[in-house]
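Everything on this sheet refers to the single structure shown next.
Apart from one protein chain that is not included, each protein chain of the complex appears where it belongs.
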Amino acid sequence: MTFSEQELAAPAAEHAVTAVDDAPRKRWAAFRNASWKLWTGLAICAFFVVIAFIAPLIAPNPNQTSSIGLQPPSFAHPFGTTNIGQDVLSQVLAGTTGSVAIGFIAGAITVILSMIFGVGGGFLGGKWDEAASLISNVFLVLPGLPLLIIVTDYVQSRSIVVISIVIAIVSWAGAARVLRAQTLSVRSRDYVDAARVASESTWRIMLREILPNLMPIIASQFVFGALGAILAEAGLSFLGLGAPGGKSWGSILFFAQNAQAITLGAWWWFVPPGLCIAVLGAALGLINFSIDERINPRLRTLALVKRASRDAHRKATR
Amino acid sequence: MRYYLRKVVFYLLAGWIAITLNFFLPRMVKGNPVQVIIAKTQRLAPLPPEARHALELQFGQTHEPLIVQYVSYLQHIFTGNFGLSVTYYPSPVVDVIGQALPWTLGLVGIATVISYIVGLLFGSYIGWRRGSWLDSLVPVSTFLSAIPYFWLALILVYIFGVNLQWFPVTGGYDNTVMPGFTWDFIGSVIYYGLLPAFTIVLASVTSQVLAARNMMVSTMAEDYVVTARAKGLRPGRVFGSYAMRNALLPSITGFAISLGFIVNGSVVTESVFSYPGVGYTLIQAVENDDYPLMQALFLIITLAVLGANFVADIIYGVIDPRTRIAS
Amino acid sequence: MTEPLLSIRDLTVEYQTADPVRAVKSVSLRIDQGEIFGLAGESGCGKSTLAYAVTRLLQPPAEIVGGSIEWRNQDGSTQEILDLDGPNLRAFRWSEISMVFQGAMNALNPVHTVRSQIADIFIDHKAGLSRRERTARAAELLKTVGIDERRLNSYPHELSGGMRQRVMIAMALALRPRLIVMDEPTTALDVVVQRNIIEQINMLRTQFGFAVLFITHDLGLLLEISDRVGVMLSGELVEQAPPKVLLENPSHDYTRHLLRSFPSLRGDAPVTGTRYVAQKGA
Amino acid sequence: MTTLEALHLCKEYRVRGTGLGSSLLRAVDDVSLIVKPGETVALVGESGSGKSTMAKMLIRLIDPTSGSILLDGSPLQKGRVAVKQYRSRVQMVFQDPFSSLNPSLPIRHQLSRPLRIHGIVRTKSEEERELMRLMDAVNLAPAKTILDKYPHELSGGQRQRVAIARALAPQPEVLIADEPVSMLDVSIRLEILQLLDDLKVQRNLAVLYITHDLATARHFSSQIVVMRTGRVVERGLSDDVIMNPIHPYTQLLVRAAPDPKSAPFVVDAERYRSHPEVTIGDVDPDITTWPVDSHWARAWDGEEAVTKLLGSVAA
Partner (left out) sequence: LTGCSASGGSGASGGSGRYVNIYTGNPGAIPQNFNPFSSSVYWSPAGAVLGSVYEPLFYYNTAKNEAPQPWLAKSFTVSPDGKTYDVTLRSGVKWQDGKAFSADDVAFTYNLIKSNPALNTYGLKLAGAKATDATHVTITLSQPDYTNEFPLLGETFIVPEHIWKSIKDPSKFLNTKPIGTGAFSFGTYSSQSFTVVKNPDYYVKGEPAVPGLRFVSENGNTGGLNALNAGKLDWAGIALEDVQHSFLDKDTKYNKDTVIPADVKVLIMNLTKAPFNDVQFRKALSLSIDRDSIIKQAFGGTDTPANPTSLLQPRDSAFVAPDYKGKTMTEDVSQAKKILADAGYKTDASGDLLGKNGKPITFNIATVTGYTDTITANQLLVEDFKKLGIQATSQQMSLGAYSTAQATGDFDMLDDRIATGPTPFQQFNTALNSDLSAPIGKTASADYARFSDPAVQKLLNTAASTNDQATVAKAYQQLGTYFAQNQPYILLSQNGAVTTYRDQYFTGWPTTDDLWANPSNWIAQNVGWVAKKLKPRS
């Protein structure tokens, strides 16, 4: 289901985009007094990124086996052990590296592709646009997960990088469409015409005039792409189609599932990786949400209005 | 005319590209069905070398050039002849899919519809009551929508299936009951479908809630909603007829499209619950290098998506008067 | 002196955002039966906020932090608008005060026909009317503003900007309210269309006797059509007077500044005598 | 200095309706103009009459379907270099100061780019000096602080001054101002117009002032050209056109403009009879040979058309 949702989100995002006319400074100001959502999201992400980097140091060999398998959490193994006595905590730590890398790489590629096809097409217009939107529309209707399954099956040396690339390739189209719509809208702004009138070159207009104003959307797409990729990779790994040997949270779940961890009641094996995905995913979701709020301030949630005090105040002033 | 022509041309082109990809992608995958069968069999029993020939004959392996295969593939699509499945040899692919499709449509379809209806209504309501305590559900939904679907399924299976044993955890119905229009069977289908359906709804409803809430909030600030309130209309009418109706217009398209993606989305679902639908069949086909089956499944999925998009285009035209042709 | 229809006293409205904005600061004004009260002021000075407060349409983060708005009922009794709640408020709206918004384009629900949008008002305010009666009334209303009744079945997007604006006015008249708040009802329109609509409003006012709170930043327009004009400057009402008085003897600096800022079309020279020199000929 | 001539410009757009098929929309239909140095020509008309289309053709953002544009009598050249050169002589001020400045770039950048592109300055110090001069020219002080700000930190009036400064940067000879003040508050409109007018005098600019505000058109320009549905319906000296409108549409405009300071204008379809000095014709006169101070109005298509046009005016 993760897939269709991702694709579905595109029209919604298209709808939400109303104005991006905010200068970086204002953005920075807003960033500083941004909502707790952004900060929570960023803090959690930062936490996982740090883990991703230091995992090789604190969990040097997550595959280290021992003769006692399936131990429930203990002091020595805070998250217990797998069936072949691997420390689940170490695996989760190592999996963090994989999952974070996938999110980052796939998010980046999604953004690059959607920029090439969305911004490029939208800005250049004419034949280029026709071609770019045709390609992205076709990719949009191609069924993602099955395609993913086939392509990952095709690629022999499936590494985490390759998986990320493949995920990005099947999922950039929605983002490109949103970006194209937004590019068209930015392109028709007067300042783009003004830049033309100032005889700026096409490239400069694209890079300096248009792109910066698409930044919030691009950022949101990066976050969204990363989230989607992490979920998609987890799904793929779960189906046994992930990167072999590559540790990610999805692959831990795959092994847990195959070793009948559920039947054996080894909850410590399958709960932590899933929870990690959910928490990191939620963090990305929160960041995305606050970007949406930046783009469309109406979406902000409101603090509860203190009705009582207001009424009292009004009565008093009457 | 031009506009519709373009649309039709687009759909045709997209269809053709998808069909062509469907043909070439599986063929790029290494291995062939005979080799797969041999490898599988050899793990269990020795297989004399001569067997390869028999198997190649059985699976109708051709050594024709790709382009010839491609042309006959195109011809076969139009005649609805997808050949014989390798996995379920020699059942026709059409039969294999015909058996799997109703399960997928039933489970995922109904669950999708429910999650949409619940999600959109609930999301709209949260948006409508912006500023109330309901707003605090928004971050919660963000968290829920980030949970990997299959993991949620695993947890539910663990709790309700394995520990509490309230629900069966695999299959489409109690396989000691013979299918038919009997209460036993229908009851069993519903009973077996409850947990998977609940999981799908739980996992996907939150993103609907968020989307609907955001659209509702945007719509609420539209002048016509403010006008409706100024007109002193009953809140129910303002909510339903003015705010929600407009807020949810875009979701209708989304809904139609997601119906097209049902088959697509069913892969992980069905593999967790071992549900006898199309998604499971697809995994089987991939594992067995079953080109004919894979191609037909892709074709169905792609056509469903294309069709849903097309329908969405049309529906949108019907429900949004702005896109109607002025007569 | 007649009894005022609406009297606002010390009304203060704040937007409770990260740094709270006090959009309306202790504004007091009154509107008499049947008069056109024009409210002018630069963009963002709080005109719309005031109008929304009067119609009780403010939504969070806006908050009325002080003051009162008193309404005189038909029978002479008074009613505090800020105390209205629930069904009372609903019944009050539109039947006593209706509103015409700036963008009629956006004030009409794009997915319903004109008929159903007018009929909705009758359904919720006059439950007794039959379907037929509702349609008849709607048709009548459209005729009042000079639109063919066949347009009842049109969707908003099928009407021109001017027509939409008139539909809005027709709708505002539906329950014969005694006050119509018009928030920049003509800003988006062509001058010619604007003139038409202004004249229509004037005509209807004589016919039905409602009062109008007319909001725009076009002081020239206000001076032409209003019985009294109020000038707002960053949330405060700095001056209110009949147009003649204002034009000839503005008391506030800002009013003078505003008056200087529009040249007369057919007058010989612009009002500002400072840097402005008309260039005639080549 | 430079004269900008537009001769018989036409522009057709292909519009894709919601229904079947597409049709051609003639947004500008055979419109001619001459703008001379030190002179302001006002282009007025109802919304959608093709004013902006004219402006975009004149600044070469879009190509005319037919007709020609002459700069100092010489026809336009094709190609990037020619366009760039053209734009160093002809510049434009956009309608909306809120959307014509890039929100994500500081003012300094937006002003220095045209200076660099058109080779006005080469060194950092030259650039600084030129920037100061520009800021001074549009009365923006303190220049240094404002240069480092972003558009949203400026008021509407300040923004429009920046936009004007940007248009002045390449040291153009012709300035096209498309509704430069319609998005601004009434209280600052006049200041901006005054500024434009002063610049025109100082730099001997040829200015095309596009607006639908008749009053400013009258007071800030020497000639007025009135457009409706893509055509010129009346043209002449400003005072003549405003005080003595002949075409029913011009009359409507004059009547409609709020003017509390003078007596209401009364529309009269027969006005042309009492003004024999106004030339009346079916086609826009050939302005290259047309006397500068004459007043022309389009002959209307008959009684019915006039009745229809004036029908909305209350008796």
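Worth a mention:
We just call them A, B, C and D in the order they show up, numbering each chain from 1.
The rule is simple: contacts are C-beta pairs under 8 Å (C-beta built on N, C-alpha and C of every residue); 3 or more make two chains touch, one makes a residue touch a chain.
Bear in mind the structure is a predicted one, so any value in this text is a computation, not a measurement.
Touch, as defined at the top, links the missing chain to these shown chains in the whole complex: A, B. Contact with the undisplayed chain is limited, among B:123, B:161 or B:254, to B:161. Within the entire complex, the positions of subunit A that touch the omitted partner chain are 63-65, 67, 69-70, 83-85, 153, 156, 240-241, 244-245, 255, 257-260, 262-264. Against the chain not shown here, subunit B presents residues 29-32, 35-55, 57-58, 84-91, 95-96, 99-100, 161-162, 165, 168-179, 182, 184, 271, 274-276, 280-281, 284, 286-289.
Rule of thumb we're sticking to: only the chains that are shown with their structure count from here on.
Using the mean of the Cα atoms as each chain's centre, the chain most removed from subunit C is B.
Separation between the centroids of subunit A and subunit B, computed from CA atoms only, is 22 Å.
Shown for subunit A are the residues that touch two or more other chains, namely 302, 305.
For subunit D, the set of residues that touch two or more other chains is empty. Across the complex, subunit A is touched by residues 56, 59, 61, 83-84, 87-88, 91-92, 94-96, 98-105, 113-114, 117-118, 150-153, 163, 166-167, 169-170 of subunit D.
Looking at the complex, you find that subunit A touches subunit D at residues 21-26, 189-191, 193-200, 208-209, 212-213, 215. Subunit D makes touch with subunit C in their complex at residues 36, 38-40, 46-47, 185-190, 194, 197-198, 212, 214-216, 218-222, 237-239, 242-243, 252-263, 265, 292-293, 312-314.
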